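Removed: one protein chain of the complex. Kept in place: all other protein chains.
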C-alpha cells in the first residue's frame, strides 16, 4: 500500500516547474498503469498549441534530461518530451453509474526553499534538491492524494467510471486550458477539484469555493531599433519609451462599475547598456475581474494600449496569452455531498458547504469546471484545510501531512456515491 | 510730412492682435492710397486658406466692430472683414531698375501693458487703450517706419519699382506664409526685412541676422467620451489620459545629432468638472530646429505620438498647423550694401554685416525671404538697434523713438540703390 | 397659500450656482420670516473658512449685483455678500418633543438649458434666464417643497421643534460641511434629507438610500518658471510636465481589495503659448470609495503624487480641498417611519424602506447625517420618485411637478410624528 507521506516527500524533494513535470508525471503514469488504469498521456492528453506560457525549448530539454538523470522511465518521458506532461487515467467501476473525475495539479514554483531548521522539509531531509524550485503551494500533496486515491479505487468498487486528471502548469494558470482543448473533460458527469490549505485550518473541509477571478496573463514584446545614444540618438526607436508608456497607461485604465477588476504589469525588462538606445523590451501583464466579460474588455484595452504605445515610437509589438482562467461557479449540490460524506472521517471535525473568503486569486481548474457544466455535468472546487507555518508561495510554506489520509478517504467516499 | 513719433504712438495706443489689425491696416491703406501708391489689400493680398492660427469668427468680428468704433474707414475695413488684414503697395520709380521690397509687420501681443510711471507710454499717455493687448515687440515702430518710408519715396526718385509689404500676424509666425501663398513676393529682386531692438543698442545697425530656427506650431484636439466618474467610469474615454501621454512622449522625443532641436507643449487644457471623465483636450505644440528637414522630421514624430496617444484610449485626434517658419539665410551682398549705406546717417554710429547672436527665435519673414531667393532674388533680415528698458514681450517693453527717423533714412537710401 | 408649482418655476427661472444663491436665499429668508420662523442666515449660518470650492471674489460679486438687479431684498443679501448663502429656520411646536430637521439644497448647475419646444420650461416660459446656468438636479423643487412645508407647519401643530436647513453649494459637495462647522446640526434628534427623481418613478417613495460614496474633490496648482522655449528652454520649469506626470500616476493608483474605489482627474489646464515653457497648471481631482477610510488613503496618495510630480521638475505645488462627502448610513427606523407615513397620501402608490440602487454618486448631506448620528440622533436620506424626461445634469432634465404637493404632505406628516 502506498505510504502517502513518503510519496509526498519524494515529490517534494524533486519539484518541477510547469510543463517540465517529467519525473513527476512519469511516476504518475507508472503507478497508475501498474494499478490497472487505462492511462493517456503526452500528446494524447494535452493539446499542443493550446498550451500557454510554454518555457523555452532549452529549458524544456534541460528539465527532460534532469528527469532521466533522476530515474524517470525513459520510455515514458520520451512521450512527454517538449512539455507534454499531462496524465489522464480511467477505470471502469463494477456497476453502472456516472463518470466522476478528480483533478490534481503537479507543478512547483520558482522559489528558493528555506534552509531553516524549523522548516520541516529541511529537518526531515526532503527539502528541494532542485535549487530555486519548490513545492510551495501543496501540489505535491495534491498529487500524492491522487495516487493514493487511485490505489484505493483500483478494486473497482464504485459505480460508473472514474477519471483522474493530473494537470501540469497550474501556476500561471496555463495547463488546464490545453487539457480541456484535448477533450479530457468530455463526458464527465461530476468533477471534484481540491486544494489543501488556503487559510482553512486542519480538520476543516469546505465543499465549494467562491471568489475566484477571471484572469488573463499576457506577454508583450516591443521591438525598435538600437542606436548609439551619443552619436545618433535620432536613428534609434526606443523600446523602453514605448513600454514605459504602456505600463503607465495600462495601470491607468478605468475602474469598472460593472465588476471588480485588477490589473498589473508584473515584469518589464529591456535594454542592453547605458549608451545604447534600447531595441527590445518585454512585459508581462495580468488582468483580473469578477466577471469574464469585464476581464475580456480589460484585455482588449490592454492590447490596444500596447499596440499604440509601440506605434507611437515606431516600434513593432507582439502580444501573446501566457495564461488565463475564468471565474468558478461551484454546484452547491456537490458541495452538500462533500459535507455529507465528510461525516465520520477521523481527522475531520468541521465541514461547510462554502468558503466565502473572497480570495481574489485565480485557478485554471475553472476551464475544466466550465466545460463539465457546459455539458450538463456538476463540478466543485473543494478545500481540505491544513495548518500552514507560512503562507502559500512562501519559502517556509509547508503542509500538515496529517490531513492527507483523511482527504483520500473523503475522495474515495465521493467516488463511491452516485 | 508724417510725424513718425506721433504716428508710432497712435499705433501703440491702439494695438491689435494677429489677423485683427483692422484699424492699423485701414490706416495703412488710406495713407498709402493718398500718397499715390497702387494698394492691394483684403482678399487680394493674402490667401484665405493658407492663413494659420486664425482667431475664432466671433473674435474677428468683435475686433472688426471695435476698429469701426475707433474710426477705421468702414469702406476699407469691409474688405478686410474676417481677418484679411494684409496690405501691399507698389510704386513705379522714374528710372528702370530692380523691384525692391520692404516688409513691415503690424500685429501686437496678448500682454497687459505696464501702468508704471516709469513706463514712457504710460507717462506719455499713449499706453494701450485695448486692455490686455500691447505692442511689446516694436511692430508699431516697424509700421510707422514703413509709412514714413512710403512718404519719402512718393516722389518716385528711385530706380525700378518699390513694393511695401505690411504683414499681419507675425506673432505665432502665421501671416507671411499666406501672403507668399497669394503671390505677393513674386518678381521681387531685393527684399529688406527689418526689426528694431533684439539686443542691438541704439546707433548700431546689422545688415543681416543668423540664428533663426525652422519652426512649426501645431494645435491638437483629443476627443473621447464623457461619463460620470463615479457611476460609469468604464463608459468614458478619457481625453486627458491621451493628451498627458502625448505631452510626456513629445517631450521625450530624441535629441538629434543632425541639428539642434527644440520642442514644447505650450498649452494643454481639457475637462469640465471633477466628476466627469474628460471628453475633450486641446494642446498647442511647437517644434524647432536649425534645419528645416529636422524640424519636419520632428513634426512627423509629434503627429505620430498624438495619433497613437489618442488611439490608445480610443479617442479621436486632429492636428492642425497654426504657425510656422523656416530658417533664414541672408544674402551677404545685401548685408554689405546695408553697411555701406549706413555711412553718414546721423544717429547711426556702428554698422556690421551680420549679427551672430544665436537668438534661437523664429520669424515667418523667412517664407518671404525664401520665396525671393527661389526666384533668384536677394534678401536680408536687418536689425536697427534700439535701447530697450525691458526685453521683447515684456509689459515694460518700449523702443527708443530716436532710432525711427535714421531707420527711415537708411531704408530710403537702400531703395535708391540699384 | 403658497402655489408650489409657481414657486418652483420662479426658482427655476433664476438659477444660481453654489455660494451665489443670493436671490434664492433672500427669498427663503423673507418668506420664512413672514411665516414667523426664527431665521438665521449669512455668517451666522455657515462657517467662513470651512466653505470649500468658493468661487472667485469677482464671480461672487457679479452674482450679488445680479440678485439685487433681479429684486432681491438688499438688506437681506447684504448679510450674505461674499457667498454666505445658507439659511436655517426654527419654530417651536405646541407640545414637547424632539427636534426634527429637514434639509433642502438650493443651488443650480453650470449647464446651458435646452431650448427645445419639448422641454417644458421652454414651452412654459420659465426656462433659465441666466444663460449657461440651469436647475438640472431638482434643487428648485427641493427648495419649493421646503418653503411649502414651512407654511404648513407655521401653525405650530407639531411636537418639539422644527429646524429647516436650506443649504448652498451641494453640487461639488461643498456647502454642507461648513454648515455643520457652524453648529447648524447641533441638538437635532431626527434629520430628513430628500431628493427628487434619481431613477425612482413618480408615485414611489424610498425611505432610505444606499450606495453613496465617500468622496474628496481636490484642486492642485503646479507652479514653475516660464521661459522662452526656443532661446532658453533649460531656464524653464515646466508645470505641464509635472501635471501630466501626476495625472497619469493618479489614475495608476492601485485598486483596493478593501473597498470599491474611483479616481478621476476631471480638469487639467496650463500654459499660455506655443513658445513659452508653461509656468502654471491647475488640476481638479476627485477620489471616491465605498469606505471613508479607503477614500482618505486614496486622497493621501493623490497628494503624495502631486507633491513629488511637482518636485521632480522643481515646481512648487499646492493642494486644496474643494469638496467632499462621506458615505451615508441611513437609520432604518426613520426609513420605516417614512414608509408608514406614506400610507394614504394621494399621489403615492408605492413605498419601500430602502433604495438599493448602487448609485455611486456622492452627497454632502452625509456630513449632516453623520453629525446627527454622532450625537445619538437618527437620520435618513429619502427619495421622492419622479418621472424624468432626461437624466440628472442633462440640458433637458425636468421634474414631474405633480409629485411636489404629495412630498410636502409626507414631510408634514413626518414632522407631526414624535
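For this structure, a couple of remarks:
Order of writing sets the labels: A, B and C. Residues in every chain begin at 1.
Note that in this section a residue touches a chain if its C-beta (ideal position, glycine included) is under 8 Å from a C-beta of that chain, and two chains touch if they have at least 3 such contacts.
This is a predicted model, so every value here is computed, not measured.
Touch with the chain omitted from the figure is made, among C:308, C:329, C:394 or C:418, by C:308.
Of B:260, B:336, B:387 or B:401, it is B:260 that touches the chain left out of the display. Residue in contact with the omitted chain (choice from A:2, A:68, A:210 or A:229): A:229. From the options C:257, C:349 or C:375, the residue with contact to the chain not on display is C:257.
Touch with the chain omitted from the figure is made, among A:98, A:160, A:207 or A:270, by A:270. Where chain B meets the missing chain, the touching residues are 248-249, 251-252, 254-255, 257, 260-263, 360. For chain C, the list of residues touching the undisplayed chain reads 231-234, 236, 238, 241, 245, 248-249, 252, 254-258, 277, 297, 301, 304-305, 307-309, 311-314. Looking at chain A, the residues touching the absent chain are 172, 213, 215, 217, 228-231, 233, 238, 240-241, 243-245, 247-248, 251, 262-278, 281, 284-286, 288, 322-323, 359-362.
Keep this in mind: only the chains that are shown with their structure count from here on.
Core chain by CA centroid proximity to the global CA centroid: C. Looking at contact counts per chain pair, the maximum sits at B-C.
Among the other chains, B has the CA centre that is most remote from the centre of chain A. Remark: chain A and chain C have CA centroids separated by 51 Å (rounded to whole angstrom).
Chain A and chain B have centres, each the mean of its CA atoms, that are 68 Å apart. The distance from the centre of chain B to the centre of chain C, each centre being the mean of the chain's C-alpha atoms, comes to 49 Å.
Residue positions 248-249, 252, 254-255, 257 of chain A each touch two or more of the other chains.
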